[in-house]
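Apart from one protein chain that is not included, each protein chain of the complex appears where it belongs.
And then chain A:
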Amino acid sequence: MNPADTADTVATPADTVATPADTVATPAAAAEELERRLGPADPADARARDLADEREEFPRADVDALDGIGLARHYVPVEHGGLLRDFPATAAMIRAVAGRDLTMAIAHGKTFLGAVSVWVAGGVEQAARVAELVSAGVPVSWGLTERGHGSDLVAGEVTAYPDGDRVRLDGEKWLINNATRGGLVTVLARSDPAGGPRGFDLYLVDRRTAGDAYRPLPKVRTLGIRGADISGFTLDGVLLDPEADRVGAPGSGLETVMRSLQLTRTLCATLSLGAADHGLAEAAHFATGRRLYGRPLLDLPAASRTLGECYADHLLHEAFATLATRAIHTLPGELGVLAPAVKYLVPVGTESLLARLRRLLGARAWLRDVRGTEVRAGVGVFQKIERDHRIVSLFDGNTVVNLNSLVSQFPLLSRAHRRPRLPEAGLAQAADLTAPLPPADTSRLRLMPTRGASLLHELPDSADRLAELATEQNELAPVAASTRLLADRARELLGDIGEQPIVPPDVPAHAFDLARRLTWALAGAAAVRLWLDSHAHVSRGGLGPEPLWADGCWLHAALDRVHTRLVAGHRPTAEEEHALERTYAVLTGELLRQTGDHRFPSLLHIRRAEAL
């Protein structure tokens, strides 16, 4: 697309029929409102998407539909005139879109990533300018990575040097989502030839004024999200206003990116949740209809257990991502540890969940024919979900980057955990799904979690609370025992982390394994806290499936999934295995009920358009 087309897009503001959304409060309500407006999924849509994917065409109709309902207004904070008040609500909407098609969610949601630095560090006037463009449906892109440097942003070679009373941008950014369609691009550029942490600035490049000095690079062919606009751009003397077009104070580019990534890495998890929603629904549908050896596939214990375990993984991911997203509002100082942990665990956990479902589906997951000529409609959808999802663990900080970020916090975390600390009110607020959230204040994001991770700090106390509940309610005994085991293992893990040399010259492989296990301990602790602080409210309000919440059922399964990752060769005791059989049977039953009733596979009741 040439810049003239972009200008045309700018001139046609989206039809924002946003009145009902203005009153959206809970994430479930936000997702249902979006579902209602998009309407029931048409099997013909899947066919059209597959054909477009084969031709590597941008999903224009899908993105137009999202613009038509004004989704981008939910990317703009309320203080700048948008509808983003609670991050969990916007995340739930993106999850619903991702549950329909991941290419569509990534193509549209990129605008949030492109604009977020301005919400974090931009001035009021600048934010108003960007808010207006985003609300009008202009795609925004985020130009961080370069061909030769990948995640190593400090090595960036795009320059922003003074040129008279202007600043001049030159160089190339590559593997950039929306680089060609983007009407506005946030570019990280070297402003000090010597570089260094204060040697970079973020600039806003408006395609309407940049003209031919901004040249999109050819589309890159990819394994998944084939239709997405993954390309790059060259800047050849783009002249900008050194003040009005710079985001934040001089030299603050890297710091702003690091703060912004805490938000985007947390929110990326919602794309994985959507992909798993989609994959689980496909698998559940197949498993109920498929007959083998004279009986339904689901009557085979191994098949039923696989489905139950995958669902447990998904609920664990949902619990962890939900708590972290709420923490943007209530515990911003700890996002430095939560964001990389969530960004590592949820996409990687979803990859393995999808791989297990793929084996359950057998040949059906290998077929590409979604046209329904030879086989049933819907068959063949799965391969696209899995291909499309592969990008999520790569972009916005890949797996190694996230684990490395946690390794760098080891000295801090072990130091913090040796100190006594009072219970963290912000954690209790994040863990109670019914507690109203205070407005998000991104100025409270800290580059490092000075006081450690309160989730782990308070885990022994959580284990005590569960043990006490189990004395009154015997059904809670297995989950109380599993929580105690988690608390013990987390303490040992923190001990191992504390024994790491403070600064190894090169991060040893062993440290990455400790970081990986740390993320599972955090996820387990998040699940424990979410159940403890929410179960009474959820049951009383009828907000989620009672079989999942009663007796700590989902938590029992989620912790089992944590233990298998935390300790190699983890084997439950015979007694625990017996309890787990019952638990997983409940979970499998609930998954089938939710997907059969056109609800999200979720801890909470969220209806799809078909059920509204």
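As a convention for this text, a residue touches a chain if its C-beta (ideal position, glycine included) is under 8 Å from a C-beta of that chain, and two chains touch if they have at least 3 such contacts; residues count from 1.
One rule holds for everything that comes next: contacts and distances are computed from a predicted model.
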* Structure fact -> From "Transglutaminase family protein", "Glutamyl-tRNA(Gln) amidotransferase subunit A", "Acetyl-CoA C-acetyltransferase" or "Acyl carrier protein", the UniProt protein name for the chain not displayed is "Acyl carrier protein"
* To do: Using the touch definition up top, pick the residue from A:198, A:290 or A:368 that touches the left-out chain.
  => A:198
* To do: Kindly state which of the options A:411, A:460 or A:498 is in contact with the chain not pictured.
  => A:411
* **Option from A:400, A:447 or A:536 whose C-beta touches the chain left out** => A:447
* Structure fact -> Residues on chain A facing the left-out chain by the touch rule are 196-198, 255, 407-409, 411-412, 415-416, 419, 421-422, 446-448, 450-451, 502-503
